[in-house]
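Shown here: the complex without one of its protein chains, the others still in place.
== chain A ==
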Amino acid sequence: MKSAVILFPGINRENDAIAALKQATGTEPAVVWHGDTELPKTDIIMVPGGFSYGDYLRCGAMAAKSPIMRAVAERAKQGVTILGVCNGFQILTEAGLLPGALMRNASLKFICKNTHLKIENTDTRFTNLYGAGDVVDYPVAHHDGNYFADSETLDRLEGEGRVVLRYCDVDGKVDPATNLNGSQRNIAGIINEAGNVLGMMPHPENAIDPMHGGTDGRNLFKSMVEAAS
């Protein structure tokens, strides 16, 4: 089982991504620099969180145009499992691999805390080890996580089961009061049409060790590994 982490200047969560992939796969992931044009042979690609290019222009906009992203898009087409977390989600939307955009949080505040999330679809290669309706606890740390897409796109995402995670309370209640950052329809994570690319704002890689305060994120990585085996 091989995995790779893409590294852009300004990314700061790569070591968390590496630790989570190592725990789930048992092997050290390859780290691929943004200026490279080729990826090694890999079953899983993770685009980690941080502040690529200092969030200049728009979060993820510059990283999405860097040389390595052409190779990532090619692998996405081939069906390789790709996970983008936080800035990684922003990069994947800016690269056109996922629909919509991440805007400034409605509160205008940087939000750094743990949040509850409802697993809306367990029939994906990222969530198949979770139970239907499971509520998990992952941290979030972002300023621009306010998911936006036009209503036609949102309806399509919902209809196709592509909304994978939603912000909720401890009981799984999804409503405006549990909408952390103003995202349309409380959306925290979506998959692409083919189901091999997941983008999400919360950090499952920071919920894999009891020292993190919880291990709810482990099953997301295990699901990916099992699906890719």
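Rule of thumb we're sticking to: contacts are C-beta pairs under 8 Å (C-beta built on N, C-alpha and C of every residue); 3 or more make two chains touch, one makes a residue touch a chain; residues count from 1.
FYI, contacts and distances are computed from a predicted model.
The chain not displayed here is annotated in its UniProt record as "Phosphoribosylformylglycinamidine synthase subunit PurS", chosen from "Amino acid/amide ABC transporter ATP-binding protein 1, HAAT family", "Phosphoribosylformylglycinamidine synthase subunit PurS", "Formate dehydrogenase, gamma subunit" or "Multisubunit sodium/proton antiporter, MrpC subunit". The missing chain, though absent from the display, is touched by one residue of A:D55, A:E94 or A:E120; that residue is A:E94. Across A:K65, A:R156, A:R185 or A:K222, the single residue that touches the chain missing here is A:K65. Considering the whole complex, the residue from A:L117, A:A149 or A:L180 that touches the absent chain is A:A149.
Although one chain is not displayed, chain A still touches it through residues 57-58, 61, 65, 93-94, 99-101, 103-108, 146, 148-150, 182.
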